[in-house]
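Only a single protein chain was left out; the remaining protein chains are all shown in position.
A and B are the chain letters, set down in written order, and residue numbers restart from 1 in every chain.
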Amino acid sequence: MSEEAPTTAGAGGNRAVGGDRAAGGDRAAGGDRAVGTATAGDVSAETSAYTRVASLDEVPEGTLFGVVMDGHRVCLANVDGEIYALQDNCSHQDFPLSAGCIEDGRIECAWHGARFDPASGRAVALPAIRPVKTFDVRVDGDDVLVDLG
Amino acid sequence: MAEAAGVMGTETAVAEGAGRAKGLEGVDRATVERVSAGEPNWLREARLAAWDVFEATPMPTTKLEEWRYTEVSKLALDEVVFAPVGLGGPSGNGKGGVVSAASPPATVPDGVAEGARELVHGDREAVGRMLQVGGAMVYAALDEEYAAKGVILTDLATAAREHPELVREHLGRAVAPEAGKFQALNGALWSAGVFLYVPRGVRLERPIRVGRWIDDPGEAVLPRTLIVAGEGSQVAYIDEFGSPDLDAPALSIGAVEVFAGQGAQVQYVGLQRWGRGVRHVSQQRTIAQREANLDTLVVNLGASVARIDMAASLEGPGARSDMLGLYFAHDDQHFDHNTRQDHVSAHATSDLLYKGALYDATRVIFRGLIKVFPGAQRTDAYQTNRNLLLSGNARADSLPNLEIEADDVRCSHGATVGQLDAEEMFYLRSRGMSKEDAERLVIFGFFGEVLERLPLPGVVEELREAITQKIRWHHV
Partner (left out) sequence: MPQNETLEALDLDTYKYDFITAGKPVFKARPGLDEEIVRQISAHKDEPEWMLNFRLKALKIYESKPMPKWGGDLSALQDTLDQIYFYIRPQDRMERSWDDVPQEIKDTFEKLGIPEAERKGLAGVGAQYESEMVYHSLKKEWEDKGVIFDSIEDGLKNHPELFREHFATVIPPGDNKFAAMNSAVWSGGSFVYIPKGVKVEIPLQAYFRVNAERMGQFERTLIIVDEGAEAQYIEGCTAPVYSTESFHSGVIEIIVKPNARFRYVTIQNWSHNMYNLVTQRAVVHENAKMEWLDGNLGSKLTMKYPSCYLVGEGANGEILSIAYAGPGQHQDTGGKVIHAAPRTTSQIVSKSISRGSGRASYRGLCKVYEGATGAKSNVECDALLLDEDARTDTFPYIEIEEHTASVGHEATVSKIGDEQIFYLMSRGLSEAEAAAMIVRGFIEPIAKQLPLEYAVELNRLIELEMEGSVG
């Protein structure tokens, strides 16, 4: 069993621990063209795109929490104390991932059991094949902030 | 994108003008009673019965097979005002107007938009014409010669009063409220109705043309068409839907019922050319008796979202239905087609060909069913769906289904999805043709199979122009 560490290269952006501010990081596959290519000089613009979507205690360890942000469904996941943000639609049949569970460090869809790596959004168990989008997330005190990019 | 607009739209959930609320919230039995004011009792009862079915039927979701690929939210039900004739005025947008108590005038009233006028005049050849603007029929004219032969062309409400037996015998029989949520809604609240009756043996040399027009965003209209063609009669009927491009949703939920008596030859053509913003739902069924030919053509070019149900029932031996479909989608248009070929009788034939081309981020669905009922021996039934994907983000879903409960049948279906033939394009380009010209040639080659089978030169010409225009837009 290859238990992948959640912080693989190129997928750091959608992970946040405690008050730690996630660096710009690469967007996951399908990331938005306009903002996703922002350079280091755009940090202020980046920061302003973070919006509070939940309080930390709404996402206890080992759980998922669904929020709606500017009309986009976002699934927050707390895997071993780290918060991740992903598009809240399973890439298999569009079911909300936040209705599923965390199993072996992966997000499991409740409808057909497809699994996703929380850091990269990669599908790791059929019937899903395509990744889900991931979003930059950070925790500021008790607030969980997400940048839709 | 449609959903995003939907979310924003709910922010302003109150209509202007008449101040009627948007969506179906405020619509109830009393609304149905008001719509039915002045109508015969049997019709009011039919409407109320349809309303009961509507209330008892859950709103379809994508878990329902027939709605698997189209979320009902795309229809923007909450962003339009359901204000049929007699409530907020004929156009349904609260602008006021004549309550339809008499049959429509025989001239197009002043103030009707030029686009609407064009739908029934200009070079569109016809022996009879009607025009719907908003929620009401505003014009009806029939050549004297055919009126004298007993042909009836009038609005459905008038017909229900003046020819109750004819209307009562057929209305709701082909498209029953029980068929689904929107069939029931139309059955309860229809207002812009057309009734065409062609008596036994009467043959119309040129088509009947009916224009259906929406002026403004926020309107919900519920048109209905009832065509009864007597034994051995002949008629071609063309419904054409048009509007300007709208910056917010409007909605048309229609029902079409066509009856062809023994040996009749009937053609029904629906040309959906709404402007952007319009949501189009149309539920249609044709019923062909012994030796009747009942052919249909469904065209989808306009609207933002179109959901078409077209069914043919073959109810007598020797009956035949040719079912053609042509669609061409661009930008983010979403077209969902559902067809049925119901072989109830033995010795009948149906032949379906739906072809479509897709540009941009469009989505098109074809779901067809050939159903051969027990005992319908000697059935010939064919079904073909072909899709041409012209660009990267387009999506085509094709579900050609067969359910066969008789054994002495010839049935086949085929579906293909493919792209422009690269070699053919290369050849044409190497001959010095522009990309647009080459593409047009190939696309016309693709649609040719449908256009050739259409014996209505005027309509073919109109379609050629519309297709050319779409290709031109794409290349601008």
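Operating definition for what follows: a contact is a pair of C-beta atoms (placed from the backbone, for glycine too) under 8 Å apart; a residue touches a chain by one contact, two chains touch by 3 or more.
For clarity, every value in this text was computed on a predicted model and none was experimentally measured.
Q: Which residue from B:77, B:417, B:443 or B:459 sits in contact with the chain not drawn here?
A: B:417
Q: Which residue from B:185, B:227 or B:389 sits in contact with the chain not drawn here?
A: Answering carefully, the residue with contact to the hidden chain is B:389.
Q: Extract the touching residues of chain A with respect to the undisplayed chain.
A: Here the touching residues of chain A are 1-2, 108-115, 124-127, 129-130.
Q: In the complete complex, which positions of chain B touch the hidden chain?
A: 65, 358, 377, 387, 389-419
Following the convention adopted for this analysis, only the chains that are shown with their structure count from here on.
Q: Go ahead and note the Å separation of the Cα centroids belonging to chain A and chain B.
A: Roughly 44 Å, centre to centre.
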